[in-house]
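Below is one structure, written out as structure tokens, with a few remarks after it.
All protein chains but one are shown in place.
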Amino acid sequence: MIKKFIHQFASPKTYLFQVTRAYPYIFVISILIYIISIFWGLFLTPEDFVQGNSYRIIYLHVPASFISQALYGGMAIASAIFLIWKVKLSAYLVKSIAPIGAMTTFIALISGSIWGIPTWGTWWAWDARIVSTLILFIMYLGLISLHDSFANYEKADKFLAVLVLVGSVNIPIIKMSVEWWSTLHQSASITISDKPTIDPSMLYPLFGSMIGFTGIVVCLVILSSKLHIFVREKNKSWIKDYV
Amino acid sequence: MSKFAFNSISEAFTMQSLNGQNHGLYVWSVLAIVFFTLLITFLVYKYKLKKISKKIK
Partner (left out) sequence: MKIFYFEFLKLRKKSRGWIGPILVFVLIMTAFPLTVEFLNEDLDQAFFSVLWIALMLVMMLATEDIFLEDYNDGSLEQLALKNQSLALILGTKIFIYWMLIGVPISFIGSFYGFGITRSFDLGLNILPILLVTSYIFLNVFSFGNALSLTKGSVLGTLITMPLVLPLLVVLGKVVISINIGLNYFGFLALLLGILSIIIVVIPLIISFIIRAHLE
């Protein structure tokens, strides 16, 4: 039953239809939430006692680094679906998430290294989380170049899915090992299990900016997957309704 | 919501901290980088979609 449901719902045509309908709403709402929470975070929250005003970068840095890892998780789920049920759409999604993931990881790296100048006195440190983010960035680039180097899309999809799955097993190991190796980074401000170590007045805009940024990234993924569907299904007749 | 952290626009621009350092440069440059990266990505995808739409038509 699951198989039937997935195959019915996840045809590129249905996906394109639903996504084109939802895109403007997601775009406007998430941009609004993002701008409001950034404004709130930059101007309306009190100054941090230890880090001074530079802590305000958190509202830009944390959403990006959160999304960069979440996107990899999304890719892993999509590749598993592709390999198990042979759903074409999830292969398209894996391919179209990769560049967006690289972009968000890039934002996380750059914003983090700028944040490091006032806080740690250096823009780069051989610290666990920074290094694992850099590795994640390189992995995204590797995934993109793997898919690009095969002219045969069906083959490329399969290889990409395999590599994403192997990488998803490996990413926690990389994180653990580099943490074992050295750590300077402040521990995460928000974790699922513990109470957050951040004041509520600073926390709400942070959640807001995370939700807003997620929405923006979803919009980008929609655009990117639309592009990829156009490339792959350009000979189908129904595609003319969406161009 | 709490009250404004800065009294004037110029104060918000320099973002002087309790320890006397100006952090405005860092915050604003990060904001600019995030904004422009997102903008460029959006524009690139819009452009590519336009190109391929023309091709399909």
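Read from first to last, the chains carry the letters A and B; within each, the first residue is number 1.
Rule of thumb we're sticking to: a residue touches a chain if its C-beta (ideal position, glycine included) is under 8 Å from a C-beta of that chain, and two chains touch if they have at least 3 such contacts.
All values derive from a computational prediction rather than experimental measurement.
Kindly name the visible chains that come into contact with the excluded chain.
If we consider the entire complex, the absent chain touches A.
If I consider the whole complex, including the chain that's not displayed, which of A:Phe150, A:Tyr204 or A:Tyr242 touches that chain?
Answering carefully, the residue with contact to the hidden chain is A:Phe150.
What does the interface between subunit A and the hidden chain look like in terms of residue numbers?
Output for subunit A: 135, 138-139, 141-143, 145-146, 149-150, 154-155, 158-159, 162-163, 166-167, 170, 173-174, 176-178, 180-181.
Quick note on the criterion: only the chains that are shown with their structure count from here on.
Rounded to a whole Å, what is the gap between the Cα centroids of subunit A and subunit B?
Result: the chain centres lie 18 Å from each other.
Help me check something: in the complex, which residues belonging to subunit A touch subunit B?
Within the complex, subunit A touches subunit B at residues 38, 40, 42-47, 49, 51-54, 56-57, 60-61, 64, 100, 103, 106-107, 110-111, 114-115, 117-118, 201, 216, 219-220, 223-224, 226-227, 230-231, 234, 239-240, 243.
Within their complex, state which residues of subunit B touch subunit A.
Contact set of subunit B toward subunit A: 1-6, 12, 15-19, 21, 23-24, 26-27, 29-31, 33-34, 37-38, 41-42, 45-46, 48-49, 52-53, 55-57.
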